[in-house]
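Here the complex is missing a single protein chain, while all its other protein chains stay put.
Every chain is named by a letter (A, B, C and D) in the order it is written, and numbering of its residues begins at 1.
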Amino acid sequence: MLGPLRAVGYAAGLPALALLAWALATDRSASIYFPPPATIAQAFADTWFGPALTTDVLPSLGRFAIGVLLSIVVGVAAGTAIGTTRWLRDLLEPLLEFFRAVPPVVLVPVLMLMLGIGDTMRIAVIVSGCVWPVLLNTVEGVRGVDPVLTETSRSYRVRGGLSLRYVVLPAASPQIMAGIRLCLSIGLILMVISEMFASSSGLGYRIVYFQRSFMIAQMWSGILLLGLVGVAVAGLYGIAERRVLHWYHGMRQGMREVARG
Amino acid sequence: MTAARTRVLGLLGILGFLAAWEAAALSGAVSRTYLPTASTTLARLGSELTTPDFWTTLADTVITWSAGLGIAVVAAIALGAVVGLVPFLDRATHSSVEFLRPIPSVAIIPLAVLVAGLSREAALMVVVYAPFWQVFVQVLHGVADVDPVAQDTARSYGLGRLDQLRHLVLPTALPYVITGFRLAASVALVLTITAELVIGNPGLGRQIELYRSAPDAPGLYALVLVTGGLGILVNLATRLLERRLLHWHPSVRREEAL
Amino acid sequence: MADISTHEKPTEAPSTTLLSVRDLGKTYPGSAGSDAVEAIRSISFDVRAGELVCIVGPSGCGKTTLLKCLSGLLAPTTGSVALDGETVLAPPRKMAVVFQEYGRSLYPWLSVRDNVGLPLKSRGMPRGERDDVVRAALEEVGLGQALTTFPWQLSGGMQQRVAIARAIAYQPEVLVMDEPFAAVDAQTRADLEDLVRRVWQDLGVTVLFVTHDIDESVYLGERVLVLSSSPTVVQEDLVVDLPAERDQISTRALPRFTELRTHVHQQIQRAKRGDRTGLPATPR
Amino acid sequence: MADISTHEKPTEAPSTTLLSVRDLGKTYPGSAGSDAVEAIRSISFDVRAGELVCIVGPSGCGKTTLLKCLSGLLAPTTGSVALDGETVLAPPRKMAVVFQEYGRSLYPWLSVRDNVGLPLKSRGMPRGERDDVVRAALEEVGLGQALTTFPWQLSGGMQQRVAIARAIAYQPEVLVMDEPFAAVDAQTRADLEDLVRRVWQDLGVTVLFVTHDIDESVYLGERVLVLSSSPTVVQEDLVVDLPAERDQISTRALPRFTELRTHVHQQIQRAKRGDRTGLPATPR
Partner (left out) sequence: QDPPVTGEDGNRAVTIGALSISETAPLWAAVEAGVFAEHGLDVTVQPIQGGAQAMPALVNGDVDLMIGQPFGALRATEQGLPAAIIAGYAESYAEGDDINAVVAGADTGITRPADLAGAKVAVNSLGAAGDLTIRAAVEQDGGDPTAIEFVEVAFPDAAAQLEAGNIDAAWVPEPFVSMIAGAGGTTVVYPYQAVIPGLPTLVVQATTQTVEQDAELVADVRAALEDAFVWAEENDDAVRQTLVDNLELPEEAAASLPLPRFTTTVNADAIQALADLGVEHDYFQTAPDVDAIIVE
């Protein structure tokens, strides 16, 4: 286990260096597009510590959370079905690849027509982008399960839900977790994108609005907030991953021990 | 035999979708001005395909896309492998990586334009950014997936760092990398189109925007079919590649045996 | 040479035949760059309910392949397997398998208890009963204290014993074991041998037991099937006419034991040399 | 009981000591929910250059753990291992290991040839020479025809032999083998035993050989280390005073062989019972 002090050091070290470099760079060249850290910090406090928190940030994060959870559920469920059923995969794969390549600018107006312009549409936009990493990783994880393990469960007639719950999904879980990790950051990106359509509030809307209104420091403060949310979400993910994959890390513990020694 | 079956089923899936689309459009749930029928769109696609302009536009997009994807994938594999293998780097960069990953490409467009102008390079920066992180994270997880016994074997037989990378780490990470590549390919395509649309370089994206403003729904959806088609093509290519590179992996082995 | 009786087609009523293997052949299809491998050419034999049959044969002769076909995990290329008169197409109920790759057949995300208990859970055995059965099985193999550890925290031999415990706890009618004692020490091995005999006698299960230890095959089995080297056929089907009550010290000291083991040894040597005189030359 | 001499601290000049294990202890840290496991309490012994030492002990007593510490794959909790006078902190060059989990130690993406050849390649051996060495090593273990197959297309015993071929092809100074013959048939096993003796005699390698087969340990070894059950110490360090030229039939027929094997057998039984009389009671 890392000492808490070292953990903080690792987490803050590089960002501190980056901040310093930023400060030095913005000190010399006064490009309006790269305001100094102090300006951004000021903008951050002014912009986000106020009513914006409840009118913009929290609703956005709520939609993000629902969207990501839905994506994980849908991605894992569909991914398992597709990964275990050859004909289903053959049938759906080209179609899914097709939809993956359709840009949101085209997709969103259609979604708006079908779902209106409320939260449902925005959540749908988030899901439409961040199921893919979960889905693809689940499909590949499920396909790649060690044959000895599947043979074992077959011969002991561990089938159906039990086999999914205790054999297939755990075996695929390292790869599924990789997908979930991607899903989280893509979810944040799509939260922003979803607010570029038919909206007038939200964290993402604010960032785009600031950008369009040349409010550069405010825009940076929005990006900063988004990044910080990303770090926080990654922290939550880390906790979840350590629980879900404790066996996986345990198996590899010996290896890491030597790497340290 | 199985290959033929795969093709037929895949085609069936697409046909089923087209039929559903046709039915939905004909049902009139959505006005046909906004959602043309599949047959109209396909006819329009056919006529688009015969114009030389279409092909130059397509070429523009494909060039930006493949260049961006190439840069993103190569850089992500290289950096991902280094960061994944050196625990110090992994720990030291973790927070920064998590900070940078959720920043949307739309947010960096003005900066890209500032640095690179309204050029293909600016579009490239936008196209590289997001897919890079996807492959990077996949590589990190792939590198961590090395079997401890296989790792012990490599160490005890004195395999150097490079040899371990080449013969142990990369093969292990390969399934993750391929999935990362597939994810990145479509994201890069979406971003190429978005960047063309927003920055205004020539390409499918700008053409889509023109058709959208005209407004010319069949033209718009014909181009959407083209982007989706590109996505399907990449996937076909990846699957072929996978059958060669991962012939030893349970996922491929199992299906070949069936 | 001593008088050795080989097994003839059973004269008893066919109703007692539990497992019937007919002209079984298995060829692994070649994948990109490698040729097809004919693992088994043609194997036929019958096993009566309640028999304990040991299978020996040179390394790579197709024992594991045979077991996989028997247990419905692998579709034979030719011939068929019937259990209780029904052709085996999928893993049958009431058959438990101990895999040769014991380490990889344990689920690393489940504790030892859950690894052993999962098949029971899938059979719908209630929690309390399951716990008891699991604990008893693990105690039989000397791992009563390892309930909550994970497989990767165990030594090779311990992992193998968990796999054995899982098979025993499953209370199968047919127990199929592929070199189940390869990784345990001599003393533990002896104990486990006696455990298998006990389970076999007490519960009347039918046992198919692949081993490389010739003494073990004679000590354990009522019958020893010797497989030839590839292309594989049954080289010999030997009846072990030792007393039913066996004991590590006295049974192994019997002159008959020595005769039998020497005979099997010679057969294996012959098999390994590839001497196929007298074997059915199945047309390809 | 027969006269059995146990190994004393070597009286020869210390320069001939190749491997020196001092008070080695290893405790696996407990992970979430499981306690720490003291796999080895305290082990000390020396191995001279060119010795062939067999290690036996009850299942789970820490043999694999010991080998991993020796080969620099695992950091000991207490004590130290020195090779040629230098403390082992990382896997030393010129040491080849055959892992107990042979299946997982082969790379599924490499053909048999490349699996065996990879360590040589990384050592910079040119292509042509490498091919010859690899082919020769595979022929030694009876797999001359399996060059282009992949590990997962092989039977368990064949996989294990590939792992052995890899170790031999590596031409190490120290050969560490963890139950290397567990998955092969009796005849192949005998052949491989003779191969190890031959390699040992011809090339002068030092061999550390973990086995569960007591006869094998006596037949192969110049010395047998018997480990106690957990908490593990060296229970006995036995000199095998059989003639250097050994032969499967005549050596095993020697009365002295029987004496030695019986002795080792009793030691293992004692170890398994957990009888620790006379063992150093290392303070915790």
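By our rule, a residue touches a chain if its C-beta (ideal position, glycine included) is under 8 Å from a C-beta of that chain, and two chains touch if they have at least 3 such contacts.
These numbers come from a predicted model, not from an experiment.
Which of B:Leu111, B:Leu140 or B:Val169 touches the hidden chain is settled by the complete complex: it is B:Leu111.
Checked against the full complex, the one of B:Phe132, B:Tyr157, B:Tyr176 or B:Tyr211 touching the unshown chain is B:Tyr211.
Touching the omitted chain from chain B are residues 30-31, 33-34, 109-111, 113-115, 117-119, 197-200, 206-207, 209-216, 219.
Along chain A, the points of touch with the absent chain fall at residues 32-33, 109, 112-113, 116-117, 196-200, 205, 209, 211-216.
To be clear about the criterion, only the chains that are shown with their structure count from here on.
Each of A-B and B-D has its own count of C-beta contacts, and the greater count is at A-B. Each chain gets one centre point, the mean of its Cα atoms, and the points for chain C and chain D are 28 Å apart.
Residue positions 28, 31, 73, 101, 104, 150 of chain D are each in touch with at least two other chains.
Shared contact sites, meaning residues of chain B that touch two or more other chains, fall at 152, 249, 253.
Within the complex formed with chain C, the chain D residues making contact are 28, 31, 33-34, 37, 56-64, 100-101, 103-104, 148-150, 153-158, 161, 179, 182-189, 212-214, 265, 268-269, 272.
Note for the complex: chain C touches chain A at residues 68, 71-73, 90-91, 93, 95-97, 99, 101, 104-105, 107-110, 114, 118-119, 121-123, 150, 152-153, 166, 170.
Chain B makes touch with chain A in their complex at residues 5-6, 9-14, 17, 30, 34-35, 87, 91-96, 98-107, 110-111, 114, 130, 133-134, 137-138, 140-142, 144-146, 148, 151-152, 175-176, 178-179, 182-183, 186, 189-190, 193-194, 197, 205, 208-209, 212, 220, 224, 227-232, 234-235, 249-251, 253-255, 258.
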